[in-house]
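A protein chain is absent from this complex, but the other protein chains hold their places.
The letters A, B and C name the chains in turn, as written, and every chain counts its residues from 1.
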Amino acid sequence: MSQRVRAQAAIDAVVEKAEQQGFGVAIAVVDAAGALVGFARTDASLIGPVDVAQKKARTAAMFGMDGVDFAEVARPGGPIYSIEHTNGGLISFGGSVVLRHGQQVIGGIGVAGATLDADEDLARTGAAAF
Amino acid sequence: MSQRVRAQAAIDAVVEKAEQQGFGVAIAVVDAAGALVGFARTDASLIGPVDVAQKKARTAAMFGMDGVDFAEVARPGGPIYSIEHTNGGLISFGGSVVLRHGQQVIGGIGVAGATLDADEDLARTGAAAF
Amino acid sequence: MSQRVRAQAAIDAVVEKAEQQGFGVAIAVVDAAGALVGFARTDASLIGPVDVAQKKARTAAMFGMDGVDFAEVARPGGPIYSIEHTNGGLISFGGSVVLRHGQQVIGGIGVAGATLDADEDLARTGAAAF
Partner (left out) sequence: MSQRVRAQAAIDAVVEKAEQQGFGVAIAVVDAAGALVGFARTDASLIGPVDVAQKKARTAAMFGMDGVDFAEVARPGGPIYSIEHTNGGLISFGGSVVLRHGQQVIGGIGVAGATLDADEDLARTGAAAF
């Protein structure tokens, strides 16, 4: 099935829920290489989340780890601290989910602009709709 | 009306036409400041166009000039040659159209990945649907 | 009212107070997208603050958070640590204030070059004069 259509479905699911919750967000879906497949920014979003959502999605896809798991190891004191400076900048907190086909990593979704917990929940909503 | 919804309508129009024509393309819609509002990449697109479409859209929005007009002045021998190195990199050929509200520049759309002529036509299709 | 004139009023207020206090400072005012609207550097300022003031202003505007609040969440151990590597580099300490029109974020002001406390106080002075 079309990667573009699946990305759009994920984005639509996040937009709908975020707008119901009153959050302005940016949502990015990338492929396994971290290249953008789809993106949307809701009207209530600030500008900062535009870059953050993309870096979140890239982090999940490029390392095959959800943001919350990446945070455990990439934070100060963690075993791979400093890795967030690679690949043009990564995000070591929640709000991103790996997209898989079976075991294989095929991409990532990142959501930014709401609260940390809400971004995380929205990213999971999007991944489920992918 | 929602900027996000209008961007999505523009992207959908480009996707439909590009797929009918058999082209793989990336489509970016940005606001007047060049920040991404919406993006899609069709399944047949290569990766290079992902960045090109965004830079095309930014060029149109940030200078209020369609790519074909910008090309006239920003190419080697043109009066403002070298401007393409500003603002993180601009694109001095066609495939981008300024989005306006009356006289005011409110953004830009860029399409990349087809032929130059087809990118240009697709960008105009998207702008008309915005 | 003119955004430029308001930015200039904010900058003038900061310059006057900083020079009275004997501090050399750089002051930046940006719009909601983080693009520069106005900037001044006093004669006593070092060069480092030129970039810092701009990044402070961008941080406040792009995330709608004053620097002191952003610092709480973006520092090592904070929930969104690593976000300072996005958007070309952000500043997770004080000296920046969000500029609003009612509820809406319309920009940010950043001051750098004095002490941290003085930068913070000066940024608030500038925001009040905006």
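Structure notes:
The rule is simple: contacts are C-beta pairs under 8 Å (C-beta built on N, C-alpha and C of every residue); 3 or more make two chains touch, one makes a residue touch a chain.
Because the structure is a prediction, the values reported are computed rather than measured.
In the full assembly, the chain not pictured is in contact with B, C, by the touch criterion defined above. Counting the whole complex, the residues of chain C in touch with the unshown chain are 2-4, 7-8, 15, 26, 33, 35-43, 47, 50.
Against the chain not displayed here, chain B makes contact via residues 32-34, 59, 61-64, 76-77, 79-83, 85-87, 90, 105.
We adopt the following convention: only the chains that are shown with their structure count from here on.
A rotation of 90° superposes the C-alpha trace of chain A on that of chain C, rounded to the nearest 5.
At the interface between chain A and chain B, over half of the residue numbers appear on both sides, which makes the contact a same-residue one.
With centres set at the average Cα position, the gap from chain B to chain C is 32 Å. Taking each chain's centre as the mean of its C-alpha atoms, chain A lies 29 Å from chain C. Per-chain Cα centroids separate chain A from chain B by 24 Å.
Counting only residues that touch two or more partner chains, chain B has 33, 35.
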